[in-house]
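The other protein chains are all here in position, but one chain of the complex has been omitted.
Chains here go by letter, A, B and C, matching the order in which they are written, and residues are numbered from 1 within each.
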Amino acid sequence: MILEDRFEARIGEGDFIEAKDWMPDHYRKTLVRQISQHAHSEIVGMLPEGNWLTRAPTLKRKTILLAKVQDEAGHGLYLYSAAETLGTSRDQMLEALHSGKAKYSSIFNYPTLTWADVGAIGWLVDGAAIMNQVPICRCSYGPYARAMIRICREESFHQRQGFESLLTMMQKGTQAQKDMVQDAVNRWWWPSIMMFGPPDDQSPNTAQSMRWGIKRVSNDELRQKFVDAAVEQAKVLGVIPPDPDLKWNEDRQHYDFGTIDWAEFFQVIAGNGPCNRERLAARVDAWDDGAWVREAALAHARKQEQAHKEAA
Amino acid sequence: MILEDRFEARIGEGDFIEAKDWMPDHYRKTLVRQISQHAHSEIVGMLPEGNWLTRAPTLKRKTILLAKVQDEAGHGLYLYSAAETLGTSRDQMLEALHSGKAKYSSIFNYPTLTWADVGAIGWLVDGAAIMNQVPICRCSYGPYARAMIRICREESFHQRQGFESLLTMMQKGTQAQKDMVQDAVNRWWWPSIMMFGPPDDQSPNTAQSMRWGIKRVSNDELRQKFVDAAVEQAKVLGVIPPDPDLKWNEDRQHYDFGTIDWAEFFQVIAGNGPCNRERLAARVDAWDDGAWVREAALAHARKQEQAHKEAA
Amino acid sequence: MQASIQVSQAPAVQYLLRIGDTALILAQRLAEWSGHAPVLEEDIALSNMALDLVGQARAVLTHAGQLEGSGYDEDQLAFLRDERDYRNVTLVELPRGDFAVTVLRNAMVATFFKLLWTQLATSSDAELAGIAGKAVKEARYHQQHAADWLVRLADGTDESRRRVEKAVMQLWHYNTELFADDAVDEHAHATGLGPRWGDLKEAWTAEMTELFAAGGLTVPAEVAFLATGKRGTHSEHMGFLLAEMQHLQRAFPGGVW
Partner (left out) sequence: MQASIQVSQAPAVQYLLRIGDTALILAQRLAEWSGHAPVLEEDIALSNMALDLVGQARAVLTHAGQLEGSGYDEDQLAFLRDERDYRNVTLVELPRGDFAVTVLRNAMVATFFKLLWTQLATSSDAELAGIAGKAVKEARYHQQHAADWLVRLADGTDESRRRVEKAVMQLWHYNTELFADDAVDEHAHATGLGPRWGDLKEAWTAEMTELFAAGGLTVPAEVAFLATGKRGTHSEHMGFLLAEMQHLQRAFPGGVW
């Protein structure tokens, strides 16, 4: 128990836990689950936006989108690496993703139906992601916290680009474009709000995670913060959030908002969202179709190694 | 030799030879080669036009094109059946196509680059095909002649539709459409003229085929007839054939035309046309991808048969 | 010409668009087989079905345009709407897939269309009833053709069986959309324009169950998944299909074809 006491003490003092440090099994497991889920979200998250790469309307927008999707792959890479420091290999994590055992962010089970969806994802989804992730930069596990610092910086950049893309259409675009933006906001608003997870009183892992410094702020707190910010941004854009109950509450100094359709949230989590099967199938197909490439690389490396040995 | 004499006599009298009749081996071989080559041309010929089925600009044009491509498949079917009466199975003929041993009309190795190409194929390529094929309706082999009667009727219909489609664009269309039509004519004019095959003095099989009543009119005669007709049609359309040497010859009562680039013709025949490899690959892929379907149908038929036997 | 048109949300118009678009988009997918089918006979059969479906789409879209009242013709409706204004069920816009996917989808859609056209033959809308009278015969043939193949593939080889079962996994859960009623259905029902699609569910399920039984296939359990194409929220495949289908109309404004 001395190990565990020392661990708890370090957490208490706000020290980082590092890969080589002793840690409780459950802490390790919780982290692997969370980090790999986050990594999976990055790579599955490439798909809805990647869907528009070949159709981006200008070369500038194509450049921005390519860079963003590339960044997401990069985030996936850091995060898998961070999780690997905890003793689980990338292949093991991918196997869990492909078999449906591991989760990824439910938001990516919604389709991108128009170009404005790309902007809406940047503004709302990345916006919500950042709210979720900034506190993780102070997470107790060092490798994760450090990965998150870099990721958050890039995410903010993406969020601003998404917002700017919508703003351009709303301020300079045609009526058809403005309608397209409003339609995208109508579809992405609620799913984004759901990204913070179930209400605090129904969130099973929150308490322990908070105590361990893996989680720093509760779901509902983050959600409120997000709504407060997003409503103001919507005003700048000139779009109307699809929530008739949105109203500034002078007492709380926050926006009140409508009832969240948690049934939808749990349906999507359960695998019945619009794109769950297709997202997973796309990842599994990429992995299966690429098997011969990975095998070839491995075979070549072995042959090289063998040749070096024989030469020595 | 009595059989052969009788055969020659019937040909001489203009009688049809039927499947069950005795015929010289070389006659049979020549016919199988020609009919199967014609059948292959129909099914490879589905590809360049089929390329525009999903992009036809109006529902009426989509209907016409679908019907036309379907007719081509039908023609393929009659022709394979006609050839089968000579003792070669469809699978054997397809095997010869897929292995590159059998030929198909070289014209289908050119790509369809714009919608106007669909019209130009109807007008020029089907026009040339009809010139080639009408005499075959009087071919000495009965099953082939009968298949050709039906085919020629449908081809004339296709030819008129192609012409009408170009005429609509030339008479009612925008300048961009007129340019598209002229461009298509520029690309399809010469290849169509080459469809009649090499000049008579370089056409190795002509003499024997004429004697046997498989061929009725020589390549150069047909070519001249085609040019004479096409030039007049071009005037109606308002397009300019890409041949500066085209000129009415009062003495001959025919149009003189420029020198044909036979080097190009033989390059395409040799496999180096723009689409030779892709056309063949498309057919081979369709065949290979469909193998499991054909096997399933066969297996099911066998099981059914077995069940019937057992029930009996 | 090239900018998108806006179409009335009137329920009768929407009801017709659901029918016309479903036929049109399935035809688009079937046309992809032309020249690439497993046997020549199927090149012919699939092109023929596509032809029938385009014919149905033309009749229904033309009529929808008349009801709509802005003077749109079949081509403006077919080629110049934004994706969000297409009303086909999602099932028909999914990629062509292999022959098993095509056969199963044809069986699902043709069975549905046969039931629908049968009811529409007595529509209070005489024009629609007329269209239905012809279309029901076509749908019957499409159903028979697909059913024959489905049994053949289910019974044939291990490989064909595996593929059919995979197709079932892929497509079956899109059927619920067909029968998810809303105000458009209620309006059609109330005015005698046509049946609530949900009212066809029992008969459809019975026919499909029988067909599956003939192939020794298991009807999957129902899941909570609900596609929403007929309300204008499509799958990600739709945008690519439309970019291709609309290209000439969009790129040659004012063109006459």
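Here is the rule we use: a contact is a pair of C-beta atoms (placed from the backbone, for glycine too) under 8 Å apart; a residue touches a chain by one contact, two chains touch by 3 or more.
Everything numeric here is computed off the predicted structure, so don't read it as measured data.
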{"item": "Omitted-chain contact residue, chosen from A:A19, A:M210 or A:A297", "value": "A:A297"}
{"item": "Touch residues of chain A, complete complex, unshown partner", "value": "43, 46-47, 50, 53-63, 66-67, 69-70, 73-74, 76-77, 80, 115, 165, 168-169, 172-174, 176-177, 282, 285-287, 289-300, 303"}
{"item": "For chain C, residues in touch with the removed chain", "value": "2-4, 82, 239-240, 242-244, 246-247, 250-253"}
{"item": "Residue numbers in chain B that touch the chain omitted from display", "value": "48, 51, 55, 111-114, 176, 180, 183, 187, 267, 270, 272-275, 277-278"}
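Everything below uses one rule, namely that only the chains that are shown with their structure count from here on.
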{"item": "By count of C-beta pairs in contact, the leading pair of chains", "value": "B-C"}
{"item": "Rounded Å distance between chain A and chain B, as computed from the means of their C-alpha atoms", "value": "57"}
{"item": "Chain A and chain C: spacing of chain centres that average the CA atoms, whole Å", "value": "36"}
{"item": "For chain A, residues contacting two or more additional chains", "value": "none"}
{"item": "Contacts with two or more other chains, residues of chain C listed in rising order", "value": "none"}
